[in-house]
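Only one protein chain is missing from this complex, and each of the others stays in its spot.
Here is chain A:
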Amino acid sequence: MPPVKKRRRTPRQLARGVRRRTRRAAGRLRRVFWRSLQLRVVTSTLVISIAVVAVLGVFLEQQISASVLNDRVRAATSEAQADRRTVLGFLAQPESEASKQSGDTGKTLQHSGESPLGEATEALANRAGSAGRYSVVIRNRRLPGAFFGTMNIDERSVTEKMREEVLKKDAGENSPWFSDLYYEGREGRPVPGLVIGTRLDTTGTPLVDDGYEIYHLVPLDKEEKTLTSVRQMLVVVGVGLVLLLAAIASLVTRQVVTPVRLTRQAAERLAAGRLDERLRVRGEDDLARLAISFNEMAANLALKIHQLEELSQVQRQFVSDVSHELRTPLTTVRMAADLLYDAREDFDPMAARSAELMQNQLERFESMLADLLEISRYDAGAATLDVDSVDVRDVVLRAVADSEALAERHSTRFDLRLPGEPCMAEMDSRRVERILRNLLFNAIEHGEGRDIVVSVGADRDAVAVAVRDHGVGLKPGEENMVFDRFWRADPSRARTIGGTGLGLAISREDAMLHGGWLQAWGSPGEGSQFRLSLPRAAGTELRGSPLPLVPPEVEMRRTWRGQMTPMLTPATADGGRDAD
């Protein structure tokens, strides 16, 4: 049904599609723009140079046209002045001369058949020449027949507005306009031109009427052509200049950006751990010095890291060696201590008590030593998983059962919230059980006798176990520190259970070995919660946890208080990604 499909695509949808595509393209462009220093420099150069060239071009063009036109106006004004003198000469010529020509005596000039104005116009026409340098229109509205022009100038070229201005101004004062000139026989096509209008100054010649208006009409088509070609040249030169500047900027930035880009790539590789990454040094400019400094930095870093690694290796080896070395004497001490302990009832109470104490501390020492060995295994990268598909509920139940005795001693009850169906996951159940045990012991120790909630959650990809206590909680910033080795929330507090101080550290290592997370949340007075999240399939990446890190009741309370932003940032030790 393709036609139906086609009909369904309304213009609106099409527009939306176009808009979407445009937006996507714009986004891509923006990304490219903000990622490329070169593009940014070239763009800004382009924009700035366009602005500068435009301003300069307009200024230049105005200057050129002003000077060209001013010259023309000046020339026309002086011609007009000379012409006015000629006209006045003709108009003011002695009566007898005019009447001699017309054979008429006793009549004024205007009454004779001969028209001095016409002769004057003829003189002006001859002065202007046939090349059409300019045309002249002379008129006097008060006198009949006093309207003359030279050549084929059309009287429409002199507008009523010009006339009014000329009449308003003093005699002999020029009024220049730039206006369209019309010529007869050119099909009404106007020519740009200059019109200089003046009222004839008849001071000193009382016989001459003072209503003569003289207009000089100078065609400026040649100047227009010149200015147009100048403008075209300016545009071409301007565009060329802008492009040239952009090209130069691109070239120059390339020289700078390429080494910077190489440096960046090298730094990225260095950051990725390839400490043998070095830059090629060319020349002796700032970029070369940057490369030298980078190389020195990389070398120093590599050296330091190597030293530290060695040191750490030595330390770990030392711890491992010490632990191993301690085991042999400890076994002997243990055997002796066992003998003493078994025979304690034969001792006096003081000695018996000592034997008991020794037995206890020896057990602790042993477990500490075991932990130390375990952790040094991790440090050495020797820890391996023994993966098996198990039900997390069973593991939890086993861990809880192991902790029952301790819980009873602290009069703490467990509140188990397990799902009804099995939560199968591939894991090393021994290690997970150890993690949970550690968490439970930790909760009992810091739970101050209040209930401990153990919840199990599962989704398609992951399973999670959360252990919540309602003890003193954690101060801000302590969420990560709890996993540090031998860390203690309050150094003054005695270890009641006798933890080695390595439990949580080992637990985290275990969780990480599974590809899972072990995270802590805590708030002073509200207790704390530890959450273990593990992927269902071994080796897959964990994307989220089925259980929230912050207990739901706390979260809800916060929402009610209107404090939408959590005061505590979620622990991000393992990537910080969370289901919430």
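Here is the rule we use: a contact is a pair of C-beta atoms (placed from the backbone, for glycine too) under 8 Å apart; a residue touches a chain by one contact, two chains touch by 3 or more; residues count from 1.
In this section, contacts and distances are computed from a predicted model.
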>> I notice the complex is incomplete. Of the names "ATP-binding cassette domain-containing protein", "Cytochrome oxidase maturation protein, cbb3-type", "GerMN domain-containing protein" or "Amino acid ABC transporter permease", which is the UniProt protein name for the chain that's not shown?
In response: "GerMN domain-containing protein"
>> I'm checking contacts with the chain that's been left out. Which of A:Thr45, A:Ser115, A:Ser376 or A:Ser429 qualifies?
In response: A:Ser115
>> Going by the contact rule already stated, which one of A:Arg133, A:Lys161 or A:Arg282 would touch the omitted chain in the full complex?
In response: A:Arg133
> So which of A:Met151, A:Leu373 or A:Leu416 would be touching the chain we can't see?
Replying inline: A:Met151
>> Touching residues of chain A against the unshown chain: what are they?
In response: 102-104, 107, 110-115, 118-119, 121-122, 124-126, 128-133, 137, 139, 141-155, 183-185, 219, 221-222
